[in-house]
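Pasting in a structure now, in structure tokens, and then I'll have a few things to ask.
With one protein chain held back, the other chains of the complex are shown just where they sit.
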Amino acid sequence: MGLRYLLGRLLGMIPVFFAVVTAIFFLIRFAPGGPFDSERNVPPQILENLNKKYHLDEPLLMQYVHYLNDLAHGDLGPSFKHANRTVNEIIGEAFPVSLELGLISLVWALLIGITAGGLAALKPNTAFDYIPMSISILGICLPTFVIGPFLVLVFGMWLEIAPVSGWDSIGDRILPSLTLGFAFAAYISRLTRGGLMEIRSLDFVRTARAKGLPESLILVKHTLRGGLLPVVSYLGPALAGIIAGALVTETIFSIPGLGRFFIESALNRDYTVVMGTSLLYFTLIFVCNFLVDVTYTILDPRVRHE
Amino acid sequence: MRNNTGKLAAVVSVIMAVVVVGFFLMKNRGSGTKIGADNFIHIGNGAEPKDLDPHICTGVPEFHIIMNIFEGLVGKDPRTLDPIPGVAEKWEVSQDGLHYTFHLRKNAKWSNGDPVTAQDFVYSWIRLLKPETAAEYAYQGYYFKNGKLFNEGKLKDTSQLGFKAVDDYTIQANLENPTPFFLSLLYHHSLYPVHQKTIEKFGQRWTRPENMVTNGAFALDRWEMNKIISIKKNPNYWDKDTVKLAGAHYYPTENLDTEEKMFRRGELHITNEVPLEKILTWQADKTGVYQTGPYLGNYFYWINVTKPPLDNKLVRRALNLGFDRTKIVKFVTRGGQAPAQFFTPPGTGNFMPKSALPADLSLVAEAKKLLAQAGYPEGKGLPPIEILYNSHPGHKKIAEALQEMWKSNLGVEIKLFNQEWKVYLDTMRTKNYQLGRQGWIGDYNDPNTFLDMLMSDNGNNRSGWASQAYDAVMAKAQKERNLNKRLVYFQQAEELIMEDLPVIPIYIYTRTFLKHAAVQGWYPNIEDIHPLKNVSLAATTLAKAD
Partner (left out) sequence: MSSIAITMPTPENPALALAQEASSSLWMDAYRRLSKNKMALAGATFILIEAFICLITPWIAPYGFEQQNLEFTLARPSFAHWLGTDTLGRDLFTRVLYGGRVSLMVGILASLVSVVVGVIYGAVSGYAGGKIDSVLMRVVDILYALPFIFLVIILMVYFGRNIVLLFVALGLTEWLTMARIVRGQVISLKQKEFIEAAVSMGIPTRFIVLRHLVPNTLGPVIVYLTLTIPSAILSEAFLSFLGLGVQAPMASWGTLISSGVEVMEVAPWVLISPAIMLSLTLFSLNFLGDGLRDALDPKGAKD
């Protein structure tokens, strides 16, 4: 795959990006409630002042044009909820935290997931299969909002060997990244096992085995590459999700990440933050999927991009 | 084959070993931390503040911080809630209760050393009322003469506003109506002074730690979003010798469970709340960290009186008599709340409502009779009534309990439905509901803060109840200068509510929190006011709380 392909992908993204901006911009305005609705009814005159201040009194189309214009200049606008912050600043502060948490979790997920899945595929229908797969099922059934408090209870409260919240020391990274990574590890291990089993039955692997190659060599050299394809195509959205979708983990461990802004801004109707975070998420997905496609080509020479 | 399995197993064990070793290496943090050694108090503060601009903020977590970094004309004694001198040394009130004169102390200073003057207050109050500021609490300035007109943009001339600086250290305030709670109002953050030069220089970014100039006992030092806000002692504060703390750290503790665990790990001195499910455990704790106190707020259901069958007063009264308030507070909310037998919490601004709803099922027979009288004997023929609540485990539990009680006591079928917060507000506003929950925390310690909500033109009246008699008596109360007569009018208003029952009062709020034994001078009070100026940390060893 050459430079032309890369450029093509990038250029192809522009209209899609534009479509996403438009779709989200109008979609979120259809939901009932506005950024200034609160338990205490804001008197109509004050509401008018507020709308004027944030240009919400202009026709929607005008607001859209203004937004596009600001966006073109890299300005995502002010937040309605966090009055002294711009969306750029919010993302600038929270994204590095989320990226770090996400990458550490991903390392956990891949380490645990591929090991467990590989082990299971190597000796299917034995204890090596059943035990890791059972744990992975637990990982799937027990969402982060169960795993997180559970880990906190065991390692934070009973054993008192890990911090229960915060984001300062290296220790603060352990429980949250494990919590977040565990769920993804569960999925990855299942996909790994499935993919490997699939490939192992293919002729070329059987040929290799017939030639008397040791099983470990077959696993690593022949099957792991192809067998990881389902994992890889899962990783694209998963990576984006792991970085942006860590709301629960972030709340449990009081981590100043981006995940909580996704839900919070939607619940607050903080339109600009919704836009900013959604666009960031879209970009993340694009980048991750792009990386996935590149990896795909490396892992599976049969896939060619024309 | 065996060989490979061995290798994989080895890899797994190495990973596990790393994890275990990692945990033990981390042991130095957490329980080992001795908080308070540097004389900073660590406070769980609920949510992440929206801003720290006194004119922009609306929430309680914001107020917790703002009351410590700013100072208004008057302060409040946290024990009695009586007004005490703040920036104003003394003040006079005219006979008719309409004119106030405040004499400012000459040694009050901003954190950058500038003096705090009468002009600062005039600038701030104009800023609050300016339409361009779009302050949600602008109506706190409506008590000043012409405040409302100015905020609505109908008046541009600031000299006609009901306040002026007589000289650098004297302010005169002229009110629309005699407002007995005016001094108490001055403690509200919307009437605090702000530093003009800083705001003009930095615009919306003036509340950043590097820019912010304040006049309170503390000054903003650090603000990392969703992580921490730190304030430290303001060396330019006029009364700095009284201030014992070196500063405070506020943590946004949205997850109550995490907050409680932080407290147990010795990372917090004060929590914002106690998780409902942990209240029993903490109540049993004998070390005295569990704190509970009254709070100026009521929890009630609105009844949409515009639609049958709830337009029928008899049905509304039957619902009000047909459940056990005591059981709800004892077994469902559990935080020591009082059953709400009135609409206005008793004791609000020396007001004691007279007629009471039953705290238990003593009048359930009457409820059944009323229901039969309305044409629904044993609930027969009554279509299911819907309870609307915003998604929250606590609201859900109360709704579930009420559903069961009304069903078994009166035979009334109830359906529950929950909505996400903003949708719920919208549904309530458009009166697309039958019973809808509401919690109301008073803005100031006066019955008016609860009772004016039910006036027919009040935007917060979601019931559709419009009583001319009520509006008339409330209007009289709001204009009355004689304090006793005023309370009589409020009494009449309360009676009218009890007569028509457009609401179902459920309980009076309490505040429950955990407080470390070392914390001194933190007094529970119904307005949840805790000026850190008076708080200190005792030199006891700050071991873990459990």
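A and B are the chain letters, set down in written order, and residue numbers restart from 1 in every chain.
FYI, a residue touches a chain if its C-beta (ideal position, glycine included) is under 8 Å from a C-beta of that chain, and two chains touch if they have at least 3 such contacts.
On a predicted model such as this, the values are computed, not experimentally measured, just so you know.
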Sole contact to the chain not displayed, among A:Ala23, A:Met62, A:Ile131 or A:Leu159: A:Ala23
Listed residues A:Gly113, A:Pro176, A:Gly236 or A:Pro256, member touching the removed chain: A:Gly236
Residue in contact with the excluded chain [from B:Glu48, B:Asp257, B:Glu273 or B:Glu480]: B:Asp257
Subunit A, residues in touch with the chain not shown (by the definition above): 12, 16, 19-20, 23-24, 27-28, 30-32, 125, 133-134, 137-138, 140-143, 145-146, 149-150, 153, 187, 190-191, 194-195, 197-198, 200-204, 207, 221-222, 229-230, 233-234, 236-237, 240, 262-263, 266-267, 274, 278-279, 281-282, 285-286, 289, 296, 298, 300-303, 306
Interface residues of subunit B (partner: the chain not displayed): 257, 275-278, 280-281, 327, 330-332, 391, 393, 396-397, 399-401, 403-404, 415-420, 423
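Here is the rule we use: only the chains that are shown with their structure count from here on.
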Intercentroid distance (Cα basis), subunit B paired with subunit A, Å: 36
Subunit B-facing residues of subunit A, complex: 31-34, 36-46, 49-50, 52-53, 78, 81-85, 90, 93-94, 111-112, 115, 118-119, 122-123, 128, 149, 152, 155-157, 159-167, 169-172, 174, 178, 214-216, 219, 251-257, 260, 267-269
List of subunit B residues in touch with subunit A within their complex: 1, 3-5, 7-9, 11-12, 15, 19, 22-31, 48, 50-53, 56, 58, 131-136, 138-139, 151-152, 204-208, 224-227, 251-255, 257-258, 261-262, 264-265, 267, 420-423, 425-427, 429, 438-440, 458-460
